[in-house]
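Below is the structure I would like to discuss, written out as structure tokens.
Let's look at chain A:
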Amino acid sequence: MNILIVDDAADMRFLVSSIVRRLGHSVTEAIDGLDALAKLKAGDITTIISDCNMPNMDGFELCKQIRQSDFPKYMYIILLTGLKGKDSTLKGINSGADDFASKPLAIEEMRIRLLAAQRVINLEDDIAKTNLALKIAHDHIQKDLESAALTQLKSLPPPLKSKSVSTEWFYKPAIFIGGDTFNYFETQTNCLVFYSLDISGHGISAAMLSMSMQVYLGLKRGFYGGPITRERLPEIPALFAKNLNDCLLNQHNHDHYLTMMFGIIDMDTNKVYYTQAGHPQPYWYKAAQNTIAPIDVNGFPVGLVPDVEYETEVLQMEPGDKLIVYSDGINENDSLINQQPLDGDNLTQHFEQIKGQSTAQMMQSIEKEWLSESQLNALPDDVSFLAFQFENPTPKKENKNNEN
Partner candidate 1 sequence: MAHWQITIDSNFSAIREASELLQEYCAQCQISPELGGHLELIMVEALNNVIEHAYQGEDGHKIDIELIDETQKTIISITDYSQTAPSLMGNQKKELPEEDLLPEGGWGLPLIQALADSIDYSLNSKNNLLILTKNKINSH
Partner candidate 2 sequence: MKINLQQEGSVTTAVIDETRLDASVAPEFKSAMEAIITSGNDQLIIDISKLSFMDSSSLGAMVVVLKKISATGKMVIFGASGTVLELFKLTRMDRIFTLTNDIETAKNYF
């Protein structure tokens, strides 16, 4: 070890140095605490043997300064105490000393104390190495997660602008990637299929299931029980929920369940056929009355209870109406506006304040006004909002052509 000997008495310094050298260590000497600090900054020293009483800076203050400093390695400090060592020992422990040796120096004792120092320093070295390895692994995972987060964001659909309906969304996962997801797509029959999902839990496992659902639900038309025709709209949402429930319960390789809002908008009429499965109650802004309120519907979460029945509900949307579907992640946050949890009546009041805004503005308000940046960077759960703005229902020309 490279050991720093700190003592204002040259005799003592020489004696300690001689003993320490004989024990096979290299030695640097300092005449007081100040000198010691300067030498610590310059050299690769791991252990300090210091006298207590010195001019300029004594041994106790030296201990404190070392403990307050940000040295790359742990400094092991042995204080040399006089015969009446008990007071100094207590003071030394308070100041951050690791060990004490009494004067006059005993060679054998010093040998043993330096062995203890070596053990601690080796241990600290091992910990530092382990921490470095962990940091590298952590940085690697973090980079992967950031890249995964980008992939997940790219899997979400761009805002839709059709003549009947337009969509906007806000999505922010708790840790890079989230268990929330949503999607929508238009059918050949001028319908807009949409769902908003919240996989139980959050983190990587929930996110992976969420991503696989994203792919699965789009392709697995079996869940729909047949083609999406206008006549079948009243039965599809409930059937979809039931089929998904059966499917999840038959997959025994994960413990997740999910809450969901699944719906199909008939853009010929702006009727919304939907089923609600444990998801928070969506908000409906009625333009004619200028009111906003949650829709009182309740269904079982999917993948939790076998053989439950789901209902298809129907809403008639009028031009200017808005429908806001969201996951329960927002409820766990306190509002930046009134410091109250964003759920229940408080959430309704918050929507009341922004009900006149466009859906795009609403998403901005949620992100910028309801939540602080620090909240957004440390969300307890994934937050997702999906908003629909309804215009005049507009049947597609191709349909008319077909009818003709």
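On the choice of candidates, all candidates are chains of the complex that A comes from, given by their letters.
To be clear about the criterion, a contact is a pair of C-beta atoms (placed from the backbone, for glycine too) under 8 Å apart; a residue touches a chain by one contact, two chains touch by 3 or more; residues count from 1.
Values in this document were obtained by computation on a predicted structure and should not be read as measured data.
Set chain A beside the options 1 or 2, and in this complex the one it touches turns out to be 1. Chain A meets candidate 1 in the complex at residues 9, 11-12, 14-15, 18-19, 22, 103-109.
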